[in-house]
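Here's a slice of the assembly, chains where they normally sit.
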Amino acid sequence: TRPLTVIAGPCQLESADHAQMIAGRMAEACAEAGAGYVFKASFDKANRTSVSGRRGPGLDEGLKLLEGVRKAIGCPVLTDVHLPDQCAAAAQAVDVLQIPAFLCRQTDLLVAAGETGAVVNVKKGQFLAPWDMPNVVSKIESTGNRRILLTERGTSFGYNTLVTDMRALPQMAATGYPVVMDATHSVQQPGGLGGASGGQREFAPVMARAAVALGVAAVFIETHEDPDSAPSDGPNMIPLDQMPALIASLMRFDALAKAEPL
Amino acid sequence: TRPLTVIAGPCQLESADHAQMIAGRMAEACAEAGAGYVFKASFDKANRTSVSGRRGPGLDEGLKLLEGVRKAIGCPVLTDVHLPDQCAAAAQAVDVLQIPAFLCRQTDLLVAAGETGAVVNVKKGQFLAPWDMPNVVSKIESTGNRRILLTERGTSFGYNTLVTDMRALPQMAATGYPVVMDATHSVQQPGGLGGASGGQREFAPVMARAAVALGVAAVFIETHEDPDSAPSDGPNMIPLDQMPALIASLMRFDALAKAEPL
Amino acid sequence: TRPLTVIAGPCQLESADHAQMIAGRMAEACAEAGAGYVFKASFDKANRTSVSGRRGPGLDEGLKLLEGVRKAIGCPVLTDVHLPDQCAAAAQAVDVLQIPAFLCRQTDLLVAAGETGAVVNVKKGQFLAPWDMPNVVSKIESTGNRRILLTERGTSFGYNTLVTDMRALPQMAATGYPVVMDATHSVQQPGGLGGASGGQREFAPVMARAAVALGVAAVFIETHEDPDSAPSDGPNMIPLDQMPALIASLMRFDALAKAEPL
């Protein structure tokens, strides 16, 4: 078992400088703590709560920015795809294609992502049980691609609220694929601000630590130098300057967890 | 306020004869009971639980079948769309474009559907509160299209289970748009059969009647002459030969409900 | 099948005059509409959100008030019991002993209530499935008492929220015992006001009508001449002067529902 990987970045792409600044600082912090690192950012926020929410630079410009991060920083890069015909182009620019939670049962998208041969990270839908994920996995495996990650990001729990069932982590790990804990979106309050989603930033380290103690392969954490000014998901992002200490702490739990598998 | 409309048909398209047979019988039953009628069938089941689930005839062939129903039976036709670039073609062949529940926050799909000028029926996501729907409505209204229907089809309730909150019906009606009760999918048990969804056909008339008593504009009911042999959603479909009596009964509740608005 | 019974009254007992005033007006409204009537009030609110919430007159004084209603108005009377040793005394003064939802699995309370021979109305716990109720019923039946009512009052749905699953009504009716819809507490928002529970009075008629359309035996509705001044459950009570029209409307749905059993 390998040490924890940290998947982190700003929710959406803002500019080349901004992306590389965050990737650079995160790569450094992860290297120092002994963690793996993957940069994450979205070229398009395709399901904003509101039609007027900012969506990002779009596919063409976005992929250039992501490729720029990969070249400048030398780290693997992850982005999310929303339509089958985005997959091939995205797989040229990035290392990991992510399937958004709402789309995790769209067969054509899963198959198109699988066919690229890139790593595919599927977020478990807020409406799915952990034991439903093998059906999702099979759709990707039908392409011959077995480079799959499975991400927990919370489950619908009444209205405007998500809850994370920690049992989902070992249940998804039973597929044999690495499991990722999304500490950012699991503390989202969907639609909780009326025209936007709210979030509970203060609990992201709680979710991350609990999951790392259970031995997950990776954590997913969105970060920004000024979350309250970020174009999306600000309420649940961790400020960039708090990330090095958080990662260092998580690595101490990771070492213990990997030494004592459940 | 108009009498109840019934949106009904087989879950997925099987053949021209099959579609027209069901549309013909339903149109007759609805006319006899004084109900409006819209034929519903899918050209593609794009989010089957399993990769091996049957998906239907596809866009081109499917739209031909749907247009065939419209011509042969003379009733309006509804079908669901899954990608933005399907909307224009679909709007040539059918009267109502339906946005699947999992996709109800995909901005581009809502906008593409709205731009056709066709009626757009949005299914409320299993992960949304009723008061989140005005944000969805605004995405369609941003195209200038105000021909909108809002459908209740159940909300995630623990694992593999949906629950219908009856308060959602008047809450969505407060938008001013007609509200549809999907009596078929609200009794679905998502993923409940492992490789497929289960369902509780026996409760579909329960959900339909409760909603009609509250004065909804329409009910959505999938039907098949032999549900246990249907290629999808069989467990929650109503047998075709039971539909005339069900509709006649619903119309008696509809008359009372429309005479006594809540 | 008999016409609908209405179980109604103020949440907690205030005075003899107040109790008899409400019972008198409700008995009259029910008689006029052709509904059965049972007066309901509590002598003790034993599980208020806050320790400083008003609790009522207590057992001795409360039972006198309830007996007073029975004598003065001539209607059957229901009250809730919280401890096994309250049951015998309460059964002298009232006709129906009600088991609160939180206590619906307390074996000794169910048995003590059953042993009185009085009718026992059990509220389904917010934490129970409808199919768990036969176990509750068996506890009462173990005393030889088969005069049992089963009440739906909502199920936990995330935090501070209840949802009513309409399928629970026919599922509980399958026990063979009469089913009651509690339209007041199913729209409660438990703890929703911090130091007290909130409620959505505007949806009580929605829940009542939907349930009556499904053919329930009774509805339970708390009422007060001035709900906003009531010592408990004000936010979800129906003003007394709106009750006659509500009952008259429910009876029209009841007549149709009883004529067309599901």
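In this document, chain identifiers A, B and C correspond to the written order of the chains, with residue numbering beginning at 1 in each.
One rule holds in what follows: contacts are C-beta pairs under 8 Å (C-beta built on N, C-alpha and C of every residue); 3 or more make two chains touch, one makes a residue touch a chain.
Fair warning: this is a prediction, and the values are worked out from it, not measured in the lab.
J.: Of the identical chains, 3 are shown; go ahead and state how many the full complex includes.
T.: Total copy number for the complex in this file: 4.
Here is the rule we go by: only the chains that are shown with their structure count from here on.
J.: What is the identifier of the chain with the smallest separation between its Cα mean and the overall Cα mean?
T.: The most central chain, going by mean C-alpha position, is B.
J.: With chain centres defined as C-alpha means, what is the inter-centre distance between chain B and chain C in Å?
T.: Computed from C-alpha means, the inter-chain centre distance equals 36 Å.
J.: Take the average of all CA coordinates in chain A, do the same for chain C, and state the distance between these two points in whole angstrom.
T.: Going by mean C-alpha positions, chain A sits 48 Å from chain C.
J.: Suppose each chain is reduced to the average of its Cα coordinates; what separation in Å results between chain A and chain B?
T.: 33
J.: Any chance you could list the residues of chain C touching two or more other chains?
T.: Answer for chain C, listing residues that touch two or more other chains: 157, 163.
J.: So in the complex, the part of chain A that touches chain B is made up of which residues?
T.: 46-51, 55, 82-84, 102-103, 105-108, 111, 125-129, 131-132, 135, 138-139, 142, 155-156, 159-160, 190-191, 195
J.: Taking the touch rule as given, give the residues of chain A at its contact with chain C in the complex, in rising order.
T.: Against chain C, chain A makes touches at 157-159, 161, 163.
J.: Which stretch or stretches of chain B touch chain C in the complex?
T.: Within the complex, chain B touches chain C at residues 155, 157, 163-167, 169-170, 187, 200, 203, 205-207, 209-214, 249, 252-253, 256, 260, 262.
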